[in-house]
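Pasting in a structure now, in structure tokens, and then I'll have a few things to ask.
Here the complex is missing one protein chain, while the rest keep their positions.
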């Protein structure tokens, strides 16, 4: 039976930490194992009280969540524990809404992999991430 | 001139995202390039509203901040942009206070490296991280 | 002045370790910052004397070289020191020729990033890698 992806995401949103992040699911494709999110800007994401820029911890958190959800959608499951996560920060993300695109790289019996790209409000690629998740049943 | 480390940390705490995390600096050693933090538990760190466990994004954020601060202390500077960050999740962190220990691995002219360990309230090693920072003057 | 890419690659091939690997440059695109290699099979690449499969160290080495060369082509330079390298092994590479495609992700003033995919003789994606290189002049 196919999981109702939007309902699944509403369930994820009840996570206390996810409610800090307030990510909106904008697209998904079960076959491709891809999901996209828009993340409206919040003051609490900023690195510095005065200077421009979103904190790397916020980007890392978005990457973890988006990669995990892409695999959940691809594999028709609820969620998976993260084994490891790698983030490359390519440029400072400007204050403003973010967009994240995650895609399934490998669906494995015990371990799976997904990639994520985060764009800032100016449409610039700011961070890329790759995560490995424990997907054994 | 030597930076006042505790004052530097109070400055970091004014970061909007750092105020979500509320990390307390507990120890530091300039020579060794090490810093330790205690992080009092908050409901907002949880993965799930009902089940035990702190979100991996919280751990990733703590690792980024602790590694960066270890390098700032070791190199007597304010802070550095993260180039990349890698986190290995070893076991679920129990609900409760966390402890993070960061140490400088390499002080380089353009790029530096620090390692971080996070222990949960039961004293178990839950996550390890390694970050690369842009330290060119 | 534009570097002669094929001549640059012949220079790289004179590296003692590169002569063990015997990678053939098959394509490149300066604008896109992409390069492709074919790597003819050698018994010396095998993991095991009896069982099928190419050693992960061989794949890691190909990824390091291909990523570095993609950046050299993209940035019209000779080569760059590797800062760090991450490899995800997706499935065992079958005995047989390999193909590697590398692409430039970020051309930075001090640090640059490239991604690599390795396919085995059956056309299956076997390993993906991401490397960070020191590109300060």
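For clarity, chains are labelled A, B and C in written order, and residue numbers in each chain start from 1.
Just so we're on the same page, contacts are C-beta pairs under 8 Å (C-beta built on N, C-alpha and C of every residue); 3 or more make two chains touch, one makes a residue touch a chain.
Keep in mind that what you see is a predicted model, and the values were worked out from it rather than measured.
Although one chain is omitted from the display, it touches the following shown chains in the full assembly: A, B, C.
Among A:21, A:58 or A:83, the one in contact with the hidden chain is A:83.
Considering the full assembly, B:130 is the residue among B:18, B:55 or B:130 that touches the omitted chain. Touching the chain that is not shown, out of C:46, C:77 or C:107: C:46 (per the contact rule at the top). Residues of subunit A that touch the chain left out of view are 83-84, 86, 110-111, 132, 134, 136. Listed here are the subunit C residues that touch the chain not shown: 14-21, 43-49, 55-58, 60-62, 64-65, 81-89, 92. Where subunit B meets the missing chain, the touching residues are 86, 88, 90-91, 105-106, 113, 128, 130, 132.
By definition in this document, only the chains that are shown with their structure count from here on.
Rotation relating subunit A to subunit C, from a C-alpha superposition: 180°, rounded in steps of 5.
Shared residue numbers account for over half of those found at the interface formed by subunit A and subunit B, and the copies are therefore classed as meeting with the same residues.
In whole angstrom, the spacing between the mean C-alpha positions of subunit A and subunit C is 28.
For subunit A, residues that reach two or more other chains under the stated contact definition are 86, 88.
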